[in-house]
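A single protein chain has been removed from this complex, and every other one stays in its place.
Moving on to subunit A:
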């Protein structure tokens, strides 16, 4: 059992939770994730480890409510317990030697790219962060990201805050301005990562993306998470989750992510009814 120590709503549908997970907190490095299962009948879902405090033994996750499990998780409060928490999983981000980085985050992906930006800053790199959301209310971690970035650009799709437009457009401007860049880290919705990779490919800038394929065991046993990178099949949970953005087949990823749409809707509808019934 894992206790929820703290719960904060970051925006209308994005929640931050601090968990009591000393063993994972000690071991976890930026780029790794955990799998959690709320209760006996729950499913296993992967979430990135956004932050950890090895001394206090705490682990921070940030998630967006998109379906039943995240909705159920968002309905829990400090003091409640999760039945299972497994991790850390996946390979840590490879940041050694990077001196000039641009970290691009979209939507809840800001939470995922934030720890990488923080780790880069810690090793002395110059960090430019570009974070975006559909609108102002959905933007998360602005202050936190600013505090670890040399330069921060905020975009919103609807222009309600920061620069009007997509993060990929802002990235293009940064590149065009002549900024020296060793590597771009881009994490967010699949179309966003695809757009970013398309931009950087033109300039030949190394780009790392984190793939959120559907996972079950996350130990390399099932192959649910398989993705195509450079024409080869990889298991995102053990070979990734980070890969070379220029080699990833994003269309395949997007189509595999839709595999359970009908069931996910059924599950969510049933959950809503049950909630309202009470």
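Assume contacts are C-beta pairs under 8 Å (C-beta built on N, C-alpha and C of every residue); 3 or more make two chains touch, one makes a residue touch a chain; residues count from 1.
Criterion: contacts and distances are computed from a predicted model.
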Legend entry - Per UniProt record, name of the chain withheld from view ["TRAP transporter large permease protein", "Acyl carrier protein", "Glutamate synthase (NADPH)" or "Succinate dehydrogenase flavoprotein subunit"]: "Glutamate synthase (NADPH)"
Inset, instruction - Have a look at A:123, A:147 or A:255 and name the one touching the chain we're not showing. - result: A:255
Inset, instruction - Check each of A:15, A:85, A:98 or A:139 against the chain that is not shown and name the one that touches it. - result: A:85
Legend entry - Residue touching the undisplayed chain, where the options are A:147, A:173 or A:263: A:263
Legend entry - Contacts of subunit A with the absent chain, listed as residue ranges: 23-24, 27, 32, 37, 41-44, 68-69, 83-89, 216-217, 219-224, 226-228, 233, 238, 251-252, 255-256, 258-260, 263-264, 266-267, 270
